[in-house]
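One protein chain omitted, others in place.
Labels run A, B and C following the written order; every chain starts at residue 1.
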Amino acid sequence: MRSVIRDYLAEALGDVESDTSGEPAGYIPELAAADPERLGAVFATVDGQVYGAGDIDTEFTIQSISKPFAYALALADRGFDPVLARIGVEPSGEAFNQISLESDTGRPLNPMINAGAITAHSLAGSGELKPAERVERVVHGLSAFAGRPLRIDEAVCASELEHAHRNLAIAHMLRSHDILTEDPRAAVDGYTRQCSVLVTARDLAMMAATLANHGVNPLSGERVIREPVVRQVLSVMLTCGMYDAAGDWATQVGIPAKSGVAGGLIGALPGQIGIATFSPRLDPHGNSVRGVSLFERFSSDMGLHVMEVPAAARAVVRSNHVIGSGPHAIRVLQLQGGIRFAGAERIVRETMDTAPREARVALDLTMVYSIDDVARRMLLEVTRRLTLDGHEVYLVDPETIVPRPDPGDGGRVTVVNDIEHVVTNKP
Amino acid sequence: MRSVIRDYLAEALGDVESDTSGEPAGYIPELAAADPERLGAVFATVDGQVYGAGDIDTEFTIQSISKPFAYALALADRGFDPVLARIGVEPSGEAFNQISLESDTGRPLNPMINAGAITAHSLAGSGELKPAERVERVVHGLSAFAGRPLRIDEAVCASELEHAHRNLAIAHMLRSHDILTEDPRAAVDGYTRQCSVLVTARDLAMMAATLANHGVNPLSGERVIREPVVRQVLSVMLTCGMYDAAGDWATQVGIPAKSGVAGGLIGALPGQIGIATFSPRLDPHGNSVRGVSLFERFSSDMGLHVMEVPAAARAVVRSNHVIGSGPHAIRVLQLQGGIRFAGAERIVRETMDTAPREARVALDLTMVYSIDDVARRMLLEVTRRLTLDGHEVYLVDPETIVPRPDPGDGGRVTVVNDIEHVVTNKP
Amino acid sequence: MRSVIRDYLAEALGDVESDTSGEPAGYIPELAAADPERLGAVFATVDGQVYGAGDIDTEFTIQSISKPFAYALALADRGFDPVLARIGVEPSGEAFNQISLESDTGRPLNPMINAGAITAHSLAGSGELKPAERVERVVHGLSAFAGRPLRIDEAVCASELEHAHRNLAIAHMLRSHDILTEDPRAAVDGYTRQCSVLVTARDLAMMAATLANHGVNPLSGERVIREPVVRQVLSVMLTCGMYDAAGDWATQVGIPAKSGVAGGLIGALPGQIGIATFSPRLDPHGNSVRGVSLFERFSSDMGLHVMEVPAAARAVVRSNHVIGSGPHAIRVLQLQGGIRFAGAERIVRETMDTAPREARVALDLTMVYSIDDVARRMLLEVTRRLTLDGHEVYLVDPETIVPRPDPGDGGRVTVVNDIEHVVTNKP
Partner (left out) sequence: MRSVIRDYLAEALGDVESDTSGEPAGYIPELAAADPERLGAVFATVDGQVYGAGDIDTEFTIQSISKPFAYALALADRGFDPVLARIGVEPSGEAFNQISLESDTGRPLNPMINAGAITAHSLAGSGELKPAERVERVVHGLSAFAGRPLRIDEAVCASELEHAHRNLAIAHMLRSHDILTEDPRAAVDGYTRQCSVLVTARDLAMMAATLANHGVNPLSGERVIREPVVRQVLSVMLTCGMYDAAGDWATQVGIPAKSGVAGGLIGALPGQIGIATFSPRLDPHGNSVRGVSLFERFSSDMGLHVMEVPAAARAVVRSNHVIGSGPHAIRVLQLQGGIRFAGAERIVRETMDTAPREARVALDLTMVYSIDDVARRMLLEVTRRLTLDGHEVYLVDPETIVPRPDPGDGGRVTVVNDIEHVVTNKP
């Protein structure tokens, strides 16, 4: 029995296969020689499951898709402040080969254009690293995202270096503004090596899935970067990832994404999925023609747009009833679903604004699927206030979705596995 | 007993109150005369609950906050194609008073700069409307978002019109490119009236909540715009709403937002909440100083960043067990939580890839909180394939979260309210 | 016997006649309807002689050729400071329809682009003039340049006003920066009337000749503007007159010039000649195709490039000899040619550095053709120093090329008509 998703992917590839518009990148022979018919697509889930169709194990160079990952490594290795001081986060509204430096400071507008990406490369690893060590750090970092050791295509790298005059121009300009503090030639050399790392669509999907999975590689379980870095990288991908078509992408596709000139294209939807496609023919923006079509379809078919929200959901308060009567009566709020701020607000409202008359109040979390920080804090604040008002409060939490609950400041809560415990253990 | 959330808001206002940097807009006397100490913040939930602190019922002019709503009305009244042909969606990277037209077509880069907003105003309502009727349509539309009839501050409007030379310049330029097809003075007059609509922070929060609530006003229940329009508007607010600081906002706050020169600031997080703040002192970008601080705090405290996802959630498959044995055995998958593509994928995988040996398979949706389109379609496809493989399939769905399930094409599914029904009704 | 120059012009027209590339301006029907085959060229000398060939008496609208003249009127009527405060003199490097305002002040970059020209129009005449009076002042001023009363083509003007949205945009933008202080619509209306003045190639040549003739109309003898204004206008025409092809023009043609969209083109070479051509087909810069060809030929054939200097000329000191001997000996320096700083320097050098032994020194100006201010001052300073050194100094100046010579400060000089007077009137 074959996979539903794999069937879907195969069908999607079939639909775009006939589109032979665009041309593979032609500025170096190695890219120009790419087989333009290659076509593949991969979904990687945040628990490591991979679905693919087409050419998903063909190796090609990662090129600009390395940019968000090298930016992530720079943020991880140096911290936010030094990186933000040298690389902006503003959309440039310009093509990928524009310089786009801030006119006064020389700071690249964002890490997705070459100027920002060369700077990001130079900030990966500690400041003490030698150029070769920095390349090693970056390749190692990219490998951690992919979950397997990646290697450089030396032939592509050598050819790219022969055509690196624009990047050298950018690097010297950055050096003249002290944005780069190392030898510009070494930075371009290292950046070019970074772009020459060989990947497959499968690798790219796993790298994207690592971003979607809060920075933890779903297969290896390695935490590659911390969550604030993930958030920063995904935000920048959403607003700057597709060059001068960023707005079109943000409205129509709405998935943080990045494309590479060798034909790769990735997207990462936090908490859900990493996606990669591979097709070498490029549109005038430098993005894969069929890759863009596939992403438009994926976003639309699967509701992956970041501004998409599930249609009306069940109430977070499944039931609100009283068990027993008199002094033994227990007010039970049975909660359900994923609770974030909006859900917590409703729980708080129902709990507090309809001040319970019962002495005992139980919040039943058995059917709660997920709960975030702010919701947890709000529920604990409710228990604290109930305590102060003289109530005895129970948390029914058989699977410990709220570990070690501490309402603090006079609050008190009793955790039980089952509402029956409360009912039977009358006070 | 007072609200936890109201306390939180009051505390947040207290923290920013001491920041008296910035200046109210001074280009017309009416704005310059605003009390700079005014300060208010409002949360409006998608079910219509309003939490506020400070000056939440003070009226002020909506100004640029009208832009996303008028854009929404244009999309709703004319459809996407005619509007996209005249107004782009690309971040401009420029200040609000730049012209920012595409050099070849004269198309404004996006609807959040004045050129785009004037164009959007001219596209609200049908093309046959007279200028005064168009203003009426816009005011009526803004009122529908707010849930109460709004009115124009004629004194501010008259004063703005005396200082409308930049907007007149923009409108004539748009007219010369045939982006505007009506009299430029009428368009500027109408746009200025739109900007002079009086609102309170409470109104603004409700308008934002209408966006957060899929386009339905939470109080009136009126569907003001359809979901694709909501998605378009929120996407553009996220990438272009805060002028030349769009990237900073997208990374640090991550909430689709819009500010107005009278001191208002709104944010809308789809499915969760509408937020509004009011404080007249502006930073050099033209955004409310204290408003920006409050949003940074709200985003951070409450995990509202669009790239934020809840920390590790419980598995969507709560349990996978067999009830009974032999030919009567039933494979039961107990599902839970909110199910979107990623969750559905896991369910499909667990169901299909471990092809059950049991003849009867039940998917128990009792603890499922929400389910979106793609997830619903995937579950039905699973039931179809199970049917074709000779299984009998049950959906345990006591609250009809999947109405009228039809796997189609040879699939068949039996809906029951309780797993017990299946166990006892042996085949 | 026909004129050598008229023959030359006819031959030149014949050579360019076959070039039918380009198109007449098509934005209004009146211009689009121009007969594209019309072709004429006129030379007007600074003493009023006119040579023409082809369509030199066909009327067409002056359009942008009015710009330098209106700028001249503004400078004449308001003085330099108020005009320079509102209109820059920097080349814009941009097409004629760009806005090109300084980003901080809103000041138009120069008076040859529309923004600067609209501003210049508004500065013609006193600040108290009503719009209609200002138009009258401008038409009167243009007429003074042409030497005959000019009138407005009302049909063209009305049609232009219907397509004036870009100019209205510019004017409102200027008003928003307080560069314009009057009603933008009135300014555009007036400017459009200015551009709709009807002229012939003959008129244009005479207008150019007025600039070439230090601001005095060669025919009427009326001083239209003062010399500093002429210098300013010619300088700006040289660097900004041909829009974005200014550098090409300055190097290849080297004549201060201005073109109009109706097909006119003028050039003015100070002290020598005014030139006008008329041919309606325009190149992509908006300049007359055949007009540009003609000017290239005129400049090359006639050595009219401003950086062209006559080949080696005779020495300014024609002879330096002594007449008589003993105490009656006279040192005679016979001067010749046009004397400017460089010539005066040689005279001073020869006179002073070879300190004459003779008691009497005569500077013979009989063969001097012209002498400028600085040269006159330098010669007088020489006579003063010779006096202080005990010499008796004579100026032989039969035609009073140095009127009322006064060396000042102890100097003394005797003017005679003939060196014989000095020789015979022994001291």
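The rule is simple: contacts are C-beta pairs under 8 Å (C-beta built on N, C-alpha and C of every residue); 3 or more make two chains touch, one makes a residue touch a chain.
Predicted, not measured: the structure shown is a model, and the values here were computed from it.
Contacts of the undrawn chain with the visible chains, over the full complex, involve A, C. Interface note: of A:68, A:184 or A:343, the residue touching the hidden chain in the full complex is A:184. Interface note: of C:37, C:133, C:154 or C:301, the residue touching the hidden chain in the full complex is C:301. Across C:283, C:372 or C:392, the single residue that touches the chain missing here is C:372. Across the interface with the omitted chain, chain C contributes residues 1, 3-5, 43, 45-47, 49, 88-93, 109-110, 214, 230-232, 234-236, 238-240, 244-248, 250-251, 254, 256, 270-273, 301-314, 316, 336-338, 340-342, 345-346, 348-349, 352-353, 355, 367-374, 378, 381-382, 385, 389, 399, 401.
Listed here are the chain A residues that touch the chain not shown: 163, 165-166, 168-173, 175-176, 184.
In this section, only the chains that are shown with their structure count from here on.
Touching chain B and chain C together: no chain. With centres taken as mean Cα positions, chain C sits 64 Å from chain B. Averaged C-alpha coordinates give centres for chain A and chain C that are 67 Å from one another. Centre-to-centre, using mean CA coordinates, chain A is 21 Å away from chain B. Within chain B, contacts with two or more other chains are made by no residue at all.
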